[in-house]
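One structure coming up, written as structure tokens, with questions to follow.
Of the protein chains in this complex, one is absent; all others appear in place.
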Amino acid sequence: MVDVPVVTSVAAPVMLLVSLAAILAGVAFLLALWRFLQGPTAADRVVAFDVLTIVSITGILLTALAEGRGIYLDVALIYGLLSFLGVIVVARHLEGGL
Amino acid sequence: MIAALLDLLGALLLLVGSVFMLLGGLGLVRMPDVFNRIQAGTKTTTLGTLLTLSGVGLLQPDWALKLLLIGLFILFTNPLSAQVLARAAHRIGLRKTPLTRVDRLAEDTGEDA
């Protein structure tokens, strides 16, 4: 196993709050996923996709925190960039589709 | 002692940020048309992410610069993608909720409101 630096200084109430935050973000993700699957239009799916990726950034941050690894922040940044470009490209495509 | 308080504050910010994102998800499900859904999605994820970034910054001060960078990025791109998407949705004439009172844009471009 890789030696994972664990955040040891964190008190129990902090862990509880962070876990609670993770659960709420998870529910937010599921709600957005419902809209993504439901549509009804492509634009609805794109909104949902945007929310999914941005909620995922918080998910990545929480993972970075839990594992004490700053490298995940780069992942979060690139993720945000790709999400933005994705939405722009699909929106342009929607407009061009007519 | 102070470090413990900062940790607690950071965790609280994380929680509040997640609450806003949850509300955004709820808005995405409940709002009646794509324009209202964009409104719900973009506002809550922007504030929510800024809060969670601040929370992580308090828990891990070493990461502050990168978190700030992500925050600035989100602050600029989130509203932009919302606007580009809303414009596309309007241009292709997506259905608006029957509750819609007025559409000056459709009037001016000569589409059916």
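Every chain is named by a letter (A and B) in the order it is written, and numbering of its residues begins at 1.
What we mean here is this: a contact is a pair of C-beta atoms (placed from the backbone, for glycine too) under 8 Å apart; a residue touches a chain by one contact, two chains touch by 3 or more.
Criterion: contacts and distances are computed from a predicted model.
Report the protein name recorded by UniProt for the chain absent from the figure; options are "Universal stress protein UspA", "Insulin-cleaving metalloproteinase outer membrane protein", "Gluconate 2-dehydrogenase subunit 3-like protein" or "Na+/H+ antiporter subunit E".
"Na+/H+ antiporter subunit E"
Please identify which of the visible chains the hidden chain touches across the whole complex.
Within the full complex, the chain left out of view touches A, B.
Take the complete complex as the reference. Which residues in chain B touch the chain that isn't displayed?
20, 23-24, 26-27, 30-33, 35-36, 38-40, 42-44, 46-47, 65-66, 69, 76, 78-80, 82-83, 86-87, 90, 96-97, 99-106, 108
What is the set of chain A residues that contact the non-displayed chain in the whole complex?
Missing-chain contacts on chain A: residues 74, 78, 81, 85.
Note that only the chains that are shown with their structure count from here on.
Can you check how far apart chain A and chain B are, centre to centre, with Cα atoms defining each centre and the answer in Å?
12
Where on chain B does chain A make contact in their complex?
That would be residues 3-4, 7-8, 10-12, 14-15, 17-19, 21-22, 24-26, 28-29, 34, 37-38, 41-42, 45, 48-49, 52-53, 55-56, 59-60, 62-63, 66-67, 69-70, 73-74, 77-78, 80-82, 84-85, 87-89, 91-92, 94-95 of chain B.
Give the list of chain A residues in touch with chain B in this complex.
Residue list for chain A touching chain B: 7, 9-11, 13-14, 17-18, 20-22, 24-25, 27-32, 34-35, 41, 43-44, 46-48, 50-51, 54-55, 57-58, 61-62, 64-65, 68, 70, 73-74, 76-77, 80-81, 83-84, 87-88, 91-92, 94-95, 97-98.
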